[in-house]
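A single protein chain has been omitted; all remaining protein chains appear in their positions.
Now for subunit A:
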Amino acid sequence: MPAQETPVAGVDPAADPAAGRAADKLPPAGPAVDPEDPDARSPRVQLVAALLAVLLVVGAGFHLLFVSLHVAPENQASRKYSEDIRGWIFPLFEQNWKLFAPDILAVNVRLNARVQYRAADGTVRESAWTDLTGDDIAHIQGNPFPSKADQNLVRRAWDFYLGSHNADESPANNQAELAEEYLRRIVVKRFQDAGRADGIVAVQLRAVSTPIAAPGSSPTQPTVRELGWWETKRDDFR
């Protein structure tokens, strides 16, 4: 940048009569022209500024178009441009606004876990079931600002598992392994926190789903989905 020696920052009254007039009215020491004043801009500056504005407006419009197509239910337009939309939206602008919609999942899921551990005498024993969700809820109740660790950890890990597995527990996509690893490590961590870290060799999960009774009707029986035993890995303990 060429540095300015003149006290009136780069104003050349001969080149720009409008700017020169504005400069005459002000004391010479202060800033001669307010750069934000649109009236003080030469036509050349106005033109370039207008072009920049057009670019930005078009850019903002495209962004909003992509966001709208990403948020909307899948349609023929979003199918046609799915690659472009994905490329623009991820990772920053991903969003999903199906908040309790179309329908609220009217069921309370409680995730239970138990472990096989090597006891002091060398035999492998099985612990009783622990209610992971129950612990979360105990922390949430009475708390006006509950922690993410209670609200989202177990809940979303189970959602992640459901999203990556079929009903027969077989993997549905390439995130299945990640989901299992996450759940396994959560169980290990919870047992560690409870002082039961020693020698956990395997963990097992079950989800107990209790439907919320419709208004005025009696509650229905919970259903249980029990997963197989997962062997722990060395890296699960930290």
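To be clear about the criterion, a contact is a pair of C-beta atoms (placed from the backbone, for glycine too) under 8 Å apart; a residue touches a chain by one contact, two chains touch by 3 or more; residues count from 1.
Here, contacts and distances are computed from a predicted model.
A single chain of the complex does not appear, and UniProt lists its protein name as "HTTM domain-containing protein", one of "Thiosulfate/3-mercaptopyruvate sulfurtransferase", "Polynucleotide kinase-phosphatase", "Peptide/nickel transport system permease protein" or "HTTM domain-containing protein". Shown as candidates are A:Q76, A:Q141, A:S170 or A:Q221; the residue that touches the absent chain is A:Q141. The omitted chain makes contact with just one of the residues A:L64, A:A77, A:V124 or A:A194: A:L64.
Although one chain is not drawn, its touching partners on subunit A can still be listed: residues 1-4, 9-12, 16, 19, 31-33, 35-42, 44-46, 48-50, 52-54, 56-57, 59-60, 63-64, 67-68, 71-72, 90-104, 106, 108, 110, 133, 136-137, 140-149, 151-153, 155-157, 160, 175, 178, 181-182, 185-186, 188-189, 212, 214-215, 235, 238.
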